[in-house]
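A single protein chain has been removed from this complex, and every other one stays in its place.
Up next is subunit A:
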Amino acid sequence: MEYVNPEGLRLDGRRPMEMRQLRAEIGVVSRADGSASFEMGNTKVIAAVYGPREVQNRSQQMNDQALVRCEYSMANFSTGDRRRKTKGDRRSTEISLVIRQTMEACILTHLMPRSQIDIYVQVLQADGGTRSACINAATLALADAGIPMRDLVTSCSAGYLNSTPLLDLNYLEDSAGGADVTVGILPKLDKVTLLQMDAKLPMDIFENVMQLAVEGCKAVESHIREILLENAQTLVIRQGYGS
């Protein structure tokens, strides 16, 4: 199948190095300490953060740092064919773990000993790149909850099809069987916290693809920062500092 046509356009009309439209909203779950929804094109996820709060399972309590937990789930209506997904299937367990490890790398857990932070992410619409969208939403939700972090983790995926590196794969491109590289970075520290690839790529091509994904992460970061700053400023105004 042709994923990039001779004019250099992809199936959904994007250029190879073009991202889908980003949309983010903060404060979508009223009872959570922090929450956000994040959209990348047709992929839409919602994240809610609870905590730091008392550890539910005493045996897991750590005296020097906070316990970070993450639960990933997909809504039944999120995919094209409606199907009931069992809660603890391999895919969601794996993604939960990935998100948890990524977020743990940026949260300053040592500042909140003997407590736990719960991150719940749910996919409302799945169109490829749910992993990255979940991480971006979780970052926003954590920042909204006022949890101290080293940096904002952002994530983006890139792939390689028809001998072209493609940024931010959608579902069709994702299921084409080519390589799919998901990268999560700490933009200010310039460090990689997540790198996943589910196919083989030659070294030199991989470097290009990864570079592309990192560029994508930086684009996501600038968008996220805009949203956060705007949110912070409205909060300042509402609370009436300086007036």
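Just so it is clear, contacts are C-beta pairs under 8 Å (C-beta built on N, C-alpha and C of every residue); 3 or more make two chains touch, one makes a residue touch a chain; residues count from 1.
The working rule: contacts and distances are computed from a predicted model.
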- Note on the structure: Per UniProt, and picking from "Exosome complex component RRP4 homolog", "Peroxin 5 isoform 2", "CTLH/CRA C-terminal to lish motif domain-containing protein" or "Glutamyl-tRNA(Gln) amidotransferase subunit B, mitochondrial", the hidden chain is "Exosome complex component RRP4 homolog"
- Any idea which of A:G13, A:G80, A:P202 or A:G240 touches the chain not displayed? A:G240
- Query: Which positions on subunit A touch the chain that was left off?
  - Reply: 26-27, 30, 33-34, 51-55, 63, 66, 108, 112-115, 143-152, 187-189, 225, 228-229, 231-243
